[in-house]
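All protein chains but one are shown in place.
For chain A:
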Amino acid sequence: MAGISRRSLLQGMGAGIGALAASPLVGSGPALAAREKELNILCWEGYNSAQVLDPFRSSTGATVKAESLTNDPTMINRLRAGEINTWDLINVNNPWARKVMLPEKLIKPLPKAEFEPFFAKMLPEFKWPYKWAMSEDGSELIGMVQRFGPYSFVVNTDKVSRKTAEDTGWDLFNDPALAGRYGILESDDWNVFNIFIIAGIDPFKVHTPDELAKFEETAKRVFKGAKLIGDIASMNQALISGEIDLHMTGGTYSVSPARADGHPNLRGITPLKGPLPGGKGGISWIEVTSTVNNPNLSPLAIEFLKYVQAPDVAHTVAFAEGTFNPVAQMGNPDCFKLFTKEELDAIQWDSLEEEMARSVEYDIVPDYDKALDIMNAAKRLRG
């Protein structure tokens, strides 16, 4: 105890409390006004990887913290619950920024003049003014786009051919012969969409009681027939081992790691037809990254959004750890040439354009709460 006096102990405690108060993840206020050297990102996996963040950390000397989650509602709830003062950037799927976060003032617009030129180098479908990057009235730029992909279901083409899967579409999950041979990805917002589609109903509208009754019957049957429900790793593992032949909710995003790992027989499928507007059978997603309406927003948020537009960083984002995905910046030849043949094959580049054309874009289900409650009840009946 010789080295510790009451004074040194109190000094140490004071320093500790001071350090805690200065932590970027605790509170806000004038003491935290200077945030030039810190950035907090709430995102899907990939943007939180060292490959993406370390060069930015080195070049700016900033402390960059990124937390990855695997569903949009949770991320948005974090902002709603008060973490708006914590985060600088939020990265979620297309409709949330425009339809939910901007009206709820959870995010703030970007400087159009600084970001508009980036859209000119993106793939043609993302040209300015790109719908999901803009506010509903088209006056504000509310986020930047990067990763995207079709997302319907995945098959082992050794067991169910690509042609059969595309022709039969979602009716595969209505086939009693396939009960016990498919899995369901634990991605409940997407599963709500897909149960509606399997029931032959467009998910992105208000549903009648009859349609909800059909949804319930379909949910009970589809969940009862599933061999397993699990995460992406579990789905790919079950496909590779032969435990299942296909799984619902999946696509480039989920199957690309397995394809890159030497299993090209596993393939994301976008059905040729379905009950979606225009007779389409698939759904696609596009990530939008926005600046949070943080009263003390880090100036690095804007810098980071520009940083990930660079061809080499965009390629790194596409192949960051976790999942591999196409990026809008592949429209830039300098970015596209960085992709090897194997990488293009992993993200199903050969059919990407046609699959996106056969898909409607991810949207919000107006009666999602009701449908999710029905689906959760159906899941409980599996046992």
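As a working rule, a residue touches a chain if its C-beta (ideal position, glycine included) is under 8 Å from a C-beta of that chain, and two chains touch if they have at least 3 such contacts; residues count from 1.
Just so we're on the same page, contacts and distances are computed from a predicted model.
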> One chain of this complex is not shown here; going by its UniProt record, which of these names is it: "Spermidine/putrescine transport system permease protein", "3-isopropylmalate dehydratase large subunit", "Protocatechuate 3,4-dioxygenase alpha subunit" or "Glutamyl-tRNA reductase"?
Replying inline: "Spermidine/putrescine transport system permease protein"
> Hey, which of A:74, A:139, A:161 or A:340 is the one touching the hidden chain?
Replying inline: A:74
> Which listed residue, A:169, A:230 or A:311, touches the chain dropped from view?
Replying inline: A:230
>> For the chain left out of this view, which of A:116, A:186, A:303 or A:363 touches it?
In response: A:186
> Contacts of chain A with the missing chain: which residues?
Replying inline: 5-6, 13, 71, 73-74, 76-77, 80-82, 183, 186, 188-189, 227-230, 233-234, 237-238, 241-243, 369, 372-373, 376-377, 379-383
